[in-house]
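One structure, pasted below without further comment.
Below is a slice of the complex: some chains, not all, each in place.
Chain IDs A and B follow the sequence of writing; residue 1 opens each chain.
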Amino acid sequence: MASHHPIMTRDELAAFLDREFPQIHMGGQTYFVDEVRPLSARMRMAYHERHIRPGGTISGPAMMALADLALYVAILAHIGPVALAVTTSLNFNFLRKPEQRDLIADCRLLKLGKRLAVGDVSIYSEGSPEVVCHATGTYSIPDRR
Amino acid sequence: MASHHPIMTRDELAAFLDREFPQIHMGGQTYFVDEVRPLSARMRMAYHERHIRPGGTISGPAMMALADLALYVAILAHIGPVALAVTTSLNFNFLRKPEQRDLIADCRLLKLGKRLAVGDVSIYSEGSPEVVCHATGTYSIPDRR
């Protein structure tokens, strides 16, 4: 099992995303790494009109992208930026209509194995205790030497 | 259970999406309703640079949005455009790297109940028999009179 302590800082992770995945910022940056801790990471998605659907709700795909990204960042933080990890599965439950403000995604790694990493993600409207979307996901981790 | 036969045509569904969800076409239309049949629907996502990730792969969130939309269209086709159906759960398995061409999403409704509709979606690269992403999802259907 990889280290239970992050080996990349928040700033290193943000710089990695900017460099490798510039297209997630297309139309203006809305995804931010807020915090990295042992076996966990927190991402933020800024409230932005391109994520909004009729009635003021935030689109499901925007939340799914946020959850996937939070899991990816949590894993990279612990295995380092060289690894080419790919999502193999994601499961979502949509629980409530999000409010019209930033979303916070808290990812907790449940397993960080040699081949598979598994985590769950709870997404909240900032300042609210209620989970609006819960996700679990698995990444496949390539062989390392 | 609602009718097993579609009560909306492909053109009516496309017009409904254009009117109610114009933002899914932002940056140029890439999602198209290809076909509607009893308890099934087929959507297409045109190959477009905004769905591409480094290495030429198609982004996971773009495929997740496509699967969600295919399920939504299959349900609306059978219950009509007035219903406010919302996604309650989605499960994805990412199986292969998609090719650099259009993606086809085939949705099959497994249940079309009074309160819940459930379906699965197989996503292919056009012209290839291999499933690149498989999804199952549930929509909650509001009470109707």
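Everything that follows uses one rule, which is that a contact is a pair of C-beta atoms (placed from the backbone, for glycine too) under 8 Å apart; a residue touches a chain by one contact, two chains touch by 3 or more.
This is a predicted model, so every value here is computed, not measured.
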- Query: What is the copy count for the full homomeric complex in this file, when 2 chains appear in place?
  - Reply: 4
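Just so it is clear, only the chains that are shown with their structure count from here on.
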- Message: Rounded to a multiple of 5, how large is the rotation, in degrees, that superposes the C-alpha trace of subunit A on subunit B?
- Response: 180
- Item | Separation of mean Cα positions, subunit B and subunit A [Å, integer] | 24
- Contact residues on subunit A for subunit B in the complex? 20-21, 23, 26, 50, 52-54, 59-61, 64-65, 68, 86-94
